[in-house]
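All protein chains of the complex are present and in place, except for one that has been dropped.
Right, subunit A next:
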Amino acid sequence: MADSGLLESVLRLVEKVDGGVDSQDVAGGLSVDHQVVVGAVKSLQALGEVIEATQRSSKHWEVTGEGNEILEQGSHEARVFKAIPEEGLPQSELMKLPSGKVGFSKAMSNKWIRLDKGHEGGPRVFRTVDSIEDAVREKLQQVKKGQSSQLEEKEKNELKKRKLLTEVTVKSYWITKGSNFSTTITKQETELTPEMIASGSWREKKFKPYNFEAMGVAPDSGHLHPLMKVRTQFRQIFLEMGFTEMPTNNFIESSFWNFDSLFQPQQHPARDQHDTFFLSDPALAHEFPPDYLERVKKVHSEGGFGSQGYKYDWKIEEAQKNILRTHTTAVSARMLYKLAQQEKFTPVKYFSIDRVFRNETLDATHLAEFHQIEGVVADYGLTLGDLMGVLHQFFTKLGLKKWVEVGNSGVFRPEMLLPMGLPEEVSVIAWGLSLERPTMIKYGINNIRELVGHKVNLQMVYDSPVCRLDS
């Protein structure tokens, strides 16, 4: 901070003028360098509303070093003129003078001198007039006195071209009184201290204003992954709707539970090597509920339960093949089978959100693994209207106002439910969608690799907002 003596001198100057004062004039008035005054202005600004200062720039003309030399010794042409005696001077000698070259041509064009080329002993220069007026020097003197405005632009530019004058831009401040104007300076405190609170001295202190334009210091914190935040919200929605969470912590599944139990025929393309990851170790599952397995085999190969069946040669070897589950519906099937083994059927609402795996071609929206969200309701006499009603409630909570294709829904087939042993009058409605797709829609992410996997940018995780699905 500039010393307070200077600051107060500035303030006293500002007090005297009504409309304000330019910092350059202040510098002149106080006989200090302008930069010192600028420093003082900045210090005063930091004190709050003591003064107001607006920056402005002004241009003025200054005499250059060469110009100052002319002010002392006269212009080059005048100096040439003076150097020539009555009887003239050989041109070669004249040219040896410091101002010789420039002065000679200027004095010639002013017609102050003439050159006798044919003079015996070489060319010789003579005066042609008795006295001269050194206009260049006079003009520079005017500029020096601060009267540059009296010169015409053309004249100033001429002198600028001769590098005798230069135009300078000066940044200065226009200083006026602020709302808290005072001619005395009180030192401002930066922060409140325990001592000030204890002594009460804060009451007399002035505090340096904060810069509210600046950003704060980022807290040292951990962060949750955005997709997992969305998962938390989906769990919350299901729980709010009374759905119980299924145990989906079994990525490895047998083809039996993943496909056959769902009445998916063994030649179905989804069971192809191109779509499903099969295991080489452990390659086969070895334990199935035997009666249920027989009923599943029968409904596929012969029909029954009101169905024609697919009428093909159902093979246990296909059902045994272990895979990475392609949907969590495999778990729903296990849960519904378990439900059917209860002595008395009780209605259930189940949900799960967990990983599933597909051996498919990868692109901007498809990975080999993703999270499936699934909801299942089993009860007597459920209808399509019920399915649509539940879906509506679910998607309303999701805040998806526009219906976009994000998943599938339906009523499980009797060929799936009846072999499990569920009562005939029981219907099971279900729907599923991926966790990634609504998340990408919600956050405007186009490439799934920016959201999931080890290649994600942690900055994205650091910066991600809280997840409120319904707003």
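Going forward, a contact is a pair of C-beta atoms (placed from the backbone, for glycine too) under 8 Å apart; a residue touches a chain by one contact, two chains touch by 3 or more; residues count from 1.
Just so it is clear, contacts and distances are computed from a predicted model.
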Chain not present in the shown complex, as UniProt names it (candidates "Phenylalanine--tRNA ligase beta subunit", "6-phosphofructo-2-kinase domain-containing protein", "Cation efflux protein transmembrane domain-containing protein" or "V-ATPase proteolipid subunit C-like domain-containing protein"): "Phenylalanine--tRNA ligase beta subunit"
Selected residue (touches chain absent from view) among A:Q55, A:N250 or A:N447: A:N250
Which of A:P209, A:P347 or A:G399 contacts the chain that the document leaves out: A:P347
Given A:K117, A:H286, A:K344 or A:R468, the one touching the chain that is not displayed: A:H286
Sole residue of A:S43, A:N322 or A:S434 that reaches the chain not shown, by the stated touch rule: A:N322
Residue touching the undisplayed chain, where the options are A:M228, A:A364 or A:I441: A:M228
Residues of subunit A (touch criterion as defined above) contacting the omitted chain: 220-225, 227-228, 232, 235, 238-247, 249-254, 267, 269, 273, 277-288, 303, 306-313, 322, 324, 347-349, 355, 357, 359, 367-369, 377, 379, 381-386, 388-390, 392-393, 411, 413-415, 427, 429, 452-459, 461-462
